[in-house]
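Apart from one protein chain that is not included, each protein chain of the complex appears where it belongs.
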Amino acid sequence: MSAATKMTMAQAINAALRDAITEDDSVVVFGEDVAQLGGVFRVTDGLHREFGESRVFDTPLAESGIVGMAVGMAMNGMRPVVEMQFDAFAYPAFEQIVSHVAKLGNRTRGKVRLPIVIRVPYAGGIGGVEHHCDSSEAYYAHTPGLTVVAPATNADAYGLLREAIAGSDPVIFLEPKKHYFTKEEVDVSVPVPPIGRAVVRRPGADATLIAYGPSVPVALAAAEQAATEGRDLGVIDLRSIVPFDDETVCAEVRRTGRAVVVAEAPGFASVASEIAARVGERCFHHLEAPVRRVTGFDVPYPPPKLEHHFLPGVDRILDTVDTLQWEEDVA
Amino acid sequence: MSAATKMTMAQAINAALRDAITEDDSVVVFGEDVAQLGGVFRVTDGLHREFGESRVFDTPLAESGIVGMAVGMAMNGMRPVVEMQFDAFAYPAFEQIVSHVAKLGNRTRGKVRLPIVIRVPYAGGIGGVEHHCDSSEAYYAHTPGLTVVAPATNADAYGLLREAIAGSDPVIFLEPKKHYFTKEEVDVSVPVPPIGRAVVRRPGADATLIAYGPSVPVALAAAEQAATEGRDLGVIDLRSIVPFDDETVCAEVRRTGRAVVVAEAPGFASVASEIAARVGERCFHHLEAPVRRVTGFDVPYPPPKLEHHFLPGVDRILDTVDTLQWEEDVA
Amino acid sequence: MWRCGLSAGQLKAAITPARLLDETGRLVRGAPTPDAEALAEGYRKLVFARRLNEQAGALVRQGRLAVYPSSRGQEACQVACTSVLAEGDWLFPTYRDSAAIAARGVDPVEVLTLLRGDWHCGYDPNVHKVAPQATPLATQLLHAVGVGHAARLKGEDTVVMALCGDGATSEGDFHEACNFAAVFRAPVVFFVQNNKYAISVPLARQSVAPSLAAKAIGYGMPGVRVDGNDLPALEKVLGEAVARARAGDGPTLVEADTYRIESHTNADDASRYRADDEVTAWLPRDPLLRVRTYLTAIGALDDEREQDIAAAAEEMAAAVRAGVGAETVADPEEVFAHVYSTLTPQLAEQRAALRAELELEEA
Partner (left out) sequence: MWRCGLSAGQLKAAITPARLLDETGRLVRGAPTPDAEALAEGYRKLVFARRLNEQAGALVRQGRLAVYPSSRGQEACQVACTSVLAEGDWLFPTYRDSAAIAARGVDPVEVLTLLRGDWHCGYDPNVHKVAPQATPLATQLLHAVGVGHAARLKGEDTVVMALCGDGATSEGDFHEACNFAAVFRAPVVFFVQNNKYAISVPLARQSVAPSLAAKAIGYGMPGVRVDGNDLPALEKVLGEAVARARAGDGPTLVEADTYRIESHTNADDASRYRADDEVTAWLPRDPLLRVRTYLTAIGALDDEREQDIAAAAEEMAAAVRAGVGAETVADPEEVFAHVYSTLTPQLAEQRAALRAELELEEA
């Protein structure tokens, strides 16, 4: 009997929080506007009413405070799940995240572990005004000690969040906000592959698109389109950036010999750079063409009016795939 | 007539600050302990005495405050040069740096420019305790709107800092603290190449080492050593990470067909990743071997006792060069 | 070196809101009589501010603005914080202070640029000495301190008016800004519009202090609480703070006791977190009503003048509709133009790639 129901990503995350709070007394949810209001994206809707002030509560307006308090609560046996209202509003918490959240396990030789989940509604595509659309994953992925998870599907949003909350290590949980209200079938009783495992969302013989979070559906759409043009593109959904699934990625790229990395963040010194660099290093002898990147430009996130030029789209991906030294070029 | 004198990097930076303050009334220097004490590394030694409280002053102990105040002072016609006491202590200023310093020029369509220099004594090799040895360049290099400069020589420390202070845009100025007390001949009257230009510190026919800041002398030492073993390695000193000198880098790598990137920061999603990715993309058809990286491990900066295992050293660089698919391997 | 004593009077000022006009529009006993003509001009500005709030709200509903955080109910604050400034003074506003920026003289169409979904602030900050509207909370307070400190170093008598909300007082940057200003004796007036909510979070979750103005004690500067719906009281308190700053006596923290009548923005639904009767209880304290009643009672406002004001406000609103409604062509290449003062080779390359794409599309 399948328990699949249609739900939005916001609902999937809400369900994960609800189930985690229900099953584990040590799970607490807090942040700005998460209680009475249920979050500006309604992700925590109803949880305060259902579980009360001791499990779900609003804090004063201070992100360093929120994350710093989470550190202490985790030291005292709790599993805090905190919300940063928008990507750019996590920056005030940067010192707490980099110098403490990421390092305390190491600084105590594992005596103190911090099971904290920092939820970050992130990336663009929602017509948001400035500071509301940053793709900030590189800052976290570069910081040793953080696990960085970026779900692309609603089932993963549920399953990966459950795993993140239940785990021992701090997790930056990147929620692609443009998918909050996208509906998909989700069966929460079916486990998803663990954090650290990438999934081949679409096999493909000619080239491999590597993506995560909000770029996965775009990559799939590109592959779809390519198929109609006679080119067979595979799509890998990384699901977690740290740990990174070299095995799955390299297996695919070695098979196809061509890879394009797709990500929304500015490309310079980004997660996309890392992927391109490691694929280049590990699959060199199998590559028929350089690993290419389709990323955001190296500019502050542009305004709603122009964001479609900035976001990696199907056309730009396919144009890039076209440059991958195909036989016909040589001929 | 050459005006070259032997000076340490700290003295070269001190001279740059002194000359800038002398020549331009709008230059102000402030931060924690920079006035009376002259900075914990004595980089600002004597400036307070010489120029007084209106040009060089101590602030309350708050990095966001320091950088935020610098933004306002720059808006009102000044050229603030601020010191973050150590790399990890710049993190409290992260929001100010990313959301304002980097973006204000763009947010005002160029009507407001921020000629701010944020000096960061950075990286390791000094036997420092935790939080005192972070290589944080990736955080800045990934942020559009920041210029990121990393001198490796004392002449560059002087010349690039002068240019940074005189320019219109905010600059993150990364000072390799392990070289603060290294003496070199510097002739401050001889201009250095501008920010954005890399320099080939050593030509080499067999492979190219790409480095910046504290890794340049290490790369040079490795090349020296390799020469005695019959391998001719070139060394590029990037000098600035943003802007990036693709031209110089690609010209060298295309010539040698082999490249190793050397950097101290943890390698994942780092500046080294970017370099490897872009060299892989741009020099693909000239590469005889994958672009390899010799970086710090993906762990928090290790303690003094173990830092020599972490820092990219001559042996590790040469071992890596050895893997670059040399003829003899094939044979 | 402790410079700030603490008198009973100072404490009282930081806790009990100053008031000149009561809720029925009558002068409080012992209060100085406001200059009628100046107050009538203030009334005109209140009406403009209200009209701008209404017009912007309508434009959001029509999809012509991306978002609008309304200052309805806070118009007296919006007007007072600019009317006390001299020409060379600076204003540091937030997203909620569009009406204050317009009151400062910036074309309302320009003011709404960011909220239309553009990436830049629309106006040239140097022309009217108005910083871009700040969204990352409390960060702009530090910029205000910097502008003030630079002015002092240059020997200029510029004063800086720095705005924020009650929620923003919880941020670390609020603390650092107050402290830097006090330590450097910077000519800054910190003006907190305590409208009782930070989106959905009520004041009780931000602070359990006797008042927000009382925070000033911890920085060694005066803190003054004022009825935020009482225009003459605001102008008096803010005017004194500006004078103090201009005289070189350093910063002041002013807290306005006011109320956000509408939702946080159009995207918000305040009924989820506050009862209607709380809102209704504030309606009689309307800042326009109060001044209007007083001016009418003293004969400084008659129907004709009222109509003139309304007509002028209508004209402004029409201009806003026209300006915001006008199709502007956003040039995608401009996204690269201002990131640095000169294009980096990387951005030049990326711009060229985008240009090539666009040309292909057009072809």
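Worth pointing out:
Letters A, B and C mark the chains in the order given here, with residues in each chain numbered from 1 onward.
Going forward, a residue touches a chain if its C-beta (ideal position, glycine included) is under 8 Å from a C-beta of that chain, and two chains touch if they have at least 3 such contacts.
Everything quoted here is computed from the prediction, not taken from an experiment.
Checked against the full complex, the one of C:E75, C:D118 or C:D173 touching the unshown chain is C:D173.
One of A:A90, A:L209, A:V242 or A:L318 touches the chain omitted from the figure, and that residue is A:V242. Residue A:G72 is the one among A:G46, A:G72 or A:P191 that touches the chain missing from this view.
Residue-level contact of chain B with the missing chain is found at 32-33, 36-38, 40, 58-62, 64-65, 88-89, 91-92, 127-132, 268, 297-306, 309-310, 315-316, 319. Although one chain is not displayed, chain A still touches it through residues 28, 54, 59-60, 62, 64-65, 67-78, 80, 92, 95-96, 99-100, 104-113, 144-145, 147, 167-169, 196, 242-247. Chain C meets the missing chain through residues 1-6, 8, 11, 15, 170-176, 179, 182-183, 202-211, 214-221.
Here, only the chains that are shown with their structure count from here on.
Using the mean of the Cα atoms as each chain's centre, the chain most removed from chain A is C.
Rounded to whole angstrom units, the spacing between the C-alpha centres of chain B and chain C is 41.
Distance from the chain A centre to the chain B centre is 30 Å, each centre being the mean of its Cα atoms.
The residues of chain C that reach two or more other chains are 119, 136, 172-173, 339, 344, 346, listed in rising order.
Counting only residues that touch two or more partner chains, chain A has 64, 88, 91-92, 130-131, 268, 297-300.
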